[in-house]
Structures are given as structure tokens and as C-alpha cells.
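Yeah, one chain of the complex is gone here, protein chain that is, but the others are all in their spots.
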Amino acid sequence: MTQSTQTPSPSQALAGLGLVLPPAPKPVASYVPCVRTGNLLFISGQLPFRDGALLATGLVPDPVSLDRAQEAARQCILNGLAVVAGECGGSLDRVARIVRLGVFVASCGNFTEQPKVANGASDLLQQIFGESGRHARAAVGTNALPLGASVEIEMLVELR
Amino acid sequence: MTQSTQTPSPSQALAGLGLVLPPAPKPVASYVPCVRTGNLLFISGQLPFRDGALLATGLVPDPVSLDRAQEAARQCILNGLAVVAGECGGSLDRVARIVRLGVFVASCGNFTEQPKVANGASDLLQQIFGESGRHARAAVGTNALPLGASVEIEMLVELR
Partner (left out) sequence: MTQSTQTPSPSQALAGLGLVLPPAPKPVASYVPCVRTGNLLFISGQLPFRDGALLATGLVPDPVSLDRAQEAARQCILNGLAVVAGECGGSLDRVARIVRLGVFVASCGNFTEQPKVANGASDLLQQIFGESGRHARAAVGTNALPLGASVEIEMLVELR
């Protein structure tokens, strides 16, 4: 498929952003990174792992700054997209639409800017997928996340 | 389509309840109010905005009473239905079924009546849609929600 310079493919957009997808995570225990039903791909909740370590642990905004939490949200998305690519032969080009994000932010009780944290994820998806990357979203706080991560994100993707 | 007096349309039921849908919220940042995939419409998490201000902020039941939280839950639903109507040419009559609600209640640690808060949402949906308004639901507590809102609700709707 030819792509005009105005509408780069998701893979081209990733490269243009200087981003490389991490290796797709391996199945852990009795659950799997994603399940496809019809055209819908449900991706398990992703933590902000980078090179085997969590990018941010602890509550937002203290000790984890808003900036750092946004970066963690971006990393969750990269990890989730690695799962998608792993399901689709290594490419993101079969993504028809990012349908929904569930964003959980480990939050101090008085922190109310979960949407700004989630924007780290949402903005990246729009940069990579353009209009197809614009999604429905629920962003909420929580007092505790797995392994002490500051952010966890689950994704729902429509494939073509 | 004719409607008997026994089964008013959702729009008629809304009017009968003396309720008017608010204007559909505009897209904010990189996410959108809803995404349709097949017949499923995923609606972003809704906060209890009314006339531009949040109806309830803070934890339930202190400082926000159970009654007030139920009212906030109702408002989240009205805002979500405004999104649905905005997607469907201004009417709710293409709603085939309310499939699922995700209800998050900003809760004091010892508050355990999240289902009663969520009933504010669920009862309203049944009043508006009758049998088609009866849905699956997950209601949970949390220590912090966006902008300090007391309730956030996301919806999944099947359209015909």
C-alpha cells in the first residue's frame, strides 16, 4: 500500500518519532498478553517496563512527578503496541482503530490530574496512528498498582 | 416507528422524567468522547459535570453524602447519553442495549456502599430504556478521581 507523506503508516510514524517497539512480552502465568475475538484485540494491562525495569514506581505526584508519570504512560503504550505487533506479524499496519484505553494512575489522595498523565498515552497514540489513534478513555486514580508501578494501561484495539 | 403508551421511546421517557440531555461534550486533547466498532459504542469515562461545574467533588460519604453521590452518578449518565445522542444524530432511539457500566466512586477507606451510588446510574438507565437499559456493571471504589470528582462512569452501548 502506498502512503503519502501526509499520512505515514504507523510504523513510519514510530520511526519518525525515533521510537522502537520493545520485544513483545512473553506470556506470564495463566494469562496472556492479548486475546482476539472477532476484529477486537484486548491487550492485558501494561506496566511501564523499559529494559526490564519499571520506569516509575510510587504515587503521583510524590514521589513521582507528573512529567515522569506521563513518560511512564508512554512506555505502557509502547509495551502494549509491542503486544499488538507481536499478534500481527511484527507490524502495526493492521490496526484499524485504537478503541479504548483504561488508565490507572497510582495517586496520592489529593492528586486529581490523572487526565494529564493519561494524555502522555493518548498523545503518543495520535502521533503514531493519526485519526485512527483517537480513542475512548477512562482514567482513574488508585492507591496501589502491581509491583508498585505508577501507571497501568490496558488497551482495546480494532484490527482490519 | 409507533410506540405504545406502555413503552415510550427513550426520548419520551427522558421527557417524562423532566430531563433534558446536556450538549454533547467536545473532544478534549487526543481522546474522543466515544468510539464505535461494529455495533458497539464505547463511551469515555464521564464526570458529573452540570452547566460546566462538577456536581460533587471529594470522597464519599464524607464530605459527599450518599445521596449527593447518587445524583452525581445520574449526571454522569446524562452526560454519557449526550455523547450517544451526539453520535446518533441527536436521538437515543438507536440504542439497542446498554451493555456495561464501569462505575468508579471516590471513597473513604471505610465506605463500602459503592453499589448504592451506582444504583443512581442504573435506575436512571432503566427508567429511560426499560429492559434495554438493564446492563452488566462493575462498581468499585478508588482514592482519587480526575478533577476531584466523586464519581466517574464509563459506558458500553450496543446500537442497532
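By letter and in written order, the chains are A and B; residue numbering begins at 1 in each of them.
What we mean here is this: a contact is a pair of C-beta atoms (placed from the backbone, for glycine too) under 8 Å apart; a residue touches a chain by one contact, two chains touch by 3 or more.
No experiment lies behind these values; they were computed from the predicted model shown.
Although one chain is not drawn, the whole complex shows that of A:G45, A:G120 or A:G133 it is A:G45 that touches it. Although one chain is not displayed, subunit B still touches it through residues 38-40, 97-101, 107-115, 118-119, 122-123, 125-126, 133-143, 156, 158.
Where subunit A meets the chain that is not shown, the touching residues are 27, 29-35, 37-38, 42-45, 102, 104, 142-149, 152, 154.
Everything that follows uses one rule, which is that only the chains that are shown with their structure count from here on.
In this assembly, the C-alpha centroid of subunit A lies 26 Å from the C-alpha centroid of subunit B.
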